[in-house]
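A single protein chain has been omitted; all remaining protein chains appear in their positions.
By written order: A, B and C. Residues from 1 in each chain.
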Amino acid sequence: MSKGRIEAFSDGVIAIIITIMVLELKVPHGESLDALAPLGPVFLSYVLSFVYVGIYWNNHHHMLNAVHTVTGPMLWANLYLLFWLSLFPFATGWVGENHFAAVPSAIYGVVLLMAAIAYWILQQIIITSQGRDSLLRKAVGSDWKGKVSPVLYLAGIATAFWSHWVSQGCYVFVALMWLVPDRRIEKALASRES
Amino acid sequence: MSKGRIEAFSDGVIAIIITIMVLELKVPHGESLDALAPLGPVFLSYVLSFVYVGIYWNNHHHMLNAVHTVTGPMLWANLYLLFWLSLFPFATGWVGENHFAAVPSAIYGVVLLMAAIAYWILQQIIITSQGRDSLLRKAVGSDWKGKVSPVLYLAGIATAFWSHWVSQGCYVFVALMWLVPDRRIEKALASRES
Amino acid sequence: MSKGRIEAFSDGVIAIIITIMVLELKVPHGESLDALAPLGPVFLSYVLSFVYVGIYWNNHHHMLNAVHTVTGPMLWANLYLLFWLSLFPFATGWVGENHFAAVPSAIYGVVLLMAAIAYWILQQIIITSQGRDSLLRKAVGSDWKGKVSPVLYLAGIATAFWSHWVSQGCYVFVALMWLVPDRRIEKALASRES
Partner (left out) sequence: MSKGRIEAFSDGVIAIIITIMVLELKVPHGESLDALAPLGPVFLSYVLSFVYVGIYWNNHHHMLNAVHTVTGPMLWANLYLLFWLSLFPFATGWVGENHFAAVPSAIYGVVLLMAAIAYWILQQIIITSQGRDSLLRKAVGSDWKGKVSPVLYLAGIATAFWSHWVSQGCYVFVALMWLVPDRRIEKALASRES
C-alpha cells in the first residue's frame, strides 16, 4: 500500500471529524441573542477541539512525511488514532452542553489522553520500522512536548472534579504549546538533504 | 508539507461544509405542498450559502495556484478560514428557520465578515511569504472586491435591525459581485508565462 | 484550475451526498421486526437514490475524461449540478417517509429533472468550449438517453397525482436505462487513439 492512500484516507476522516463537530452546535429555536447564550460553552469547546484536530492533522502529516514504506501495523495504529479522534465530536458536545461539568471535563481529557497515546504508538511503530537510522527518531528528538502533554491531560482529568477552570486550563495550555508548528521533522529532512 | 495536502484537506472540509448545510433542510412530516412552505426561507438561505461556499472554494484554489511553498503560518491561517466557513451551516440554518429575523441576519453577516477577514489574512500571509515580486500581489491588484465586501457585510449587519430585506440584499449583492470568477490570478499567471 | 481539482471536489461532494442519504434511515426505537416495517419505503427510496447518484458519479467522470481545460463557466455549471444532487437526500427522505405520496413523488421528480437539466447545461458548456471537433459531442452522439430522461421525469411528475406506482415506475425505468454504463465516450476516446 502506498503512502498516498493512507494520507488520503486520514485526510478524509480528519476533515469529516473537524466538520461534523459543528453539528453539535444546534440551531437554537428562538431568534434573539438570548437564544444564542446557552451555546456559549458549546462554541468554546468547539473552538478548542477544532484547534486540537488541526494540530493532529498538522503533526500527522509531518510525521507521515518521514515515512517511506507503509506496513500493516502502521495502518492499524493509524486507524486506532483515527478511532480516538472520531470521539472528539462526542466529547466536545458533552462537555459543551454541560458547561464544563466535572465528569464530561474528565472524559474529554481521557479522549485527549487516548488520542495522544495512539499517536505515540503510531510514532513508535514508524521509528521501529525505520531501524537504527530512523529519520523520524532524529526528527522527534527528545520529544518533550509529547512527554509533557499526557501529564497535563492527567492533571486536567484529576482537577476536573475540583475546578473546571483548572481542568480546561490544562487542555488549553497543551493546545497552545502545540500550536507552534512542529518544525523538527522539516529540519531533520532539510539537514539530511544538505 | 506539499501544496497538494493543504489543497486536498481544504477541498475535503469545504465539500463537507457545502453538503451538510442541506441537513438543515429538515424533511417535513406532512405530505402536502403546505408542509413545504415553511421550508421556503431555509431553502433560500441554503441557496445563498451554497453560492458563498462555492465562491470561497473557487477563489481559494485560484489563490493557492499562486503558492509555491506552504509555511506553518499559511497552514494555520487556512485552518482559521476553514473554521469560519464551518460556521456557515449553523448561521444558515438559524437565519432560515427564523425567516431572516434581525439577530440571526446580523450573526449571518458576522460569520460572512469573519470569513472574509480570515481570507484576507491568508492572502496577506501568502503575499508576504513571496516577497517583493509576489505573483499573488500582482494578481490581486487593487483588490476592490475584497475591500468593498467587508463594508457591505457591515452594512448588512447594521441594517438587519431595521429591514431584513436591505440586510439580505447586501449579502446577495456581494455574492453576485463575486460570482464573476476571479480571473485576475489566471491573467497574471498567463502574462508571466508569456 | 486543473481538471484534478474539479474532479476531486465533485468526488468529495458526491461521496458525501450518497452517504448522508442513509441518515434519513433513522434508527427505530423498538427492537422487533415490526419496528423495521415503516422503514420499508424509506429503504426503497434510498436504494433508488443511491443508484441515481451512482449513475451521476459514473457519467460525470466519463464526461470529465473528455475535458482538457477547465473554464469558469464549467466550474459554475458543475456547482449548479452539485447543488441539485445535494437535494437528493431531502427529496429521498420526504418521499420515503410519506410512502410515495403524490406531492413528495412529484417533488422527487422535479429534483431529478433539475439535476438532468444541470447535467445537460454542463455538457453543452464543455462541448461549446471544445469547438467544432469536440470529442464530447462525438462521444455523446444523438444522446437519446439524455433526451428521453427528462420526458420520463415529466411523466413521473404528472402521474404522481394519479398513481404513485406509475410515477415511481418512470423513475425506476430511467435509472435502469442508465445503469448500462455509458461506453460512448470510452469508444470515442479509443477510436481517436487508434
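As a convention for this text, contacts are C-beta pairs under 8 Å (C-beta built on N, C-alpha and C of every residue); 3 or more make two chains touch, one makes a residue touch a chain.
Remember, it's a predicted structure, so these values are computed and weren't measured experimentally.
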What shown chains does the left-out chain touch?
A, C
Given C:W57, C:W120 or C:F173, the residue that touches the chain left out of view is C:W57
For subunit C, the residues touching the chain missing from this view:
7-8, 11-12, 14-16, 18-20, 22-23, 25, 27-29, 31-33, 35-36, 47, 50, 54, 57-58, 61-62, 65, 179, 181, 183
State which residues belonging to subunit A touch the missing partner chain.
1, 5, 8-9, 12-13, 16-17, 20, 23-24, 72, 75-76, 79, 82-83, 86-87, 89-90, 93-94, 97-98, 101-104, 107
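Going forward, only the chains that are shown with their structure count from here on.
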Call it same or different for subunit B and subunit C: same when shared residue numbers make up over half of all numbers used at their interface.
different
Farthest from subunit A in C-alpha centre terms, which chain would that be?
C
Whole-Å separation of chain centres (CA-atom averages), subunit A against subunit C
38
Which subunit B residues touch at least two other chains?
8, 12, 16, 20, 23
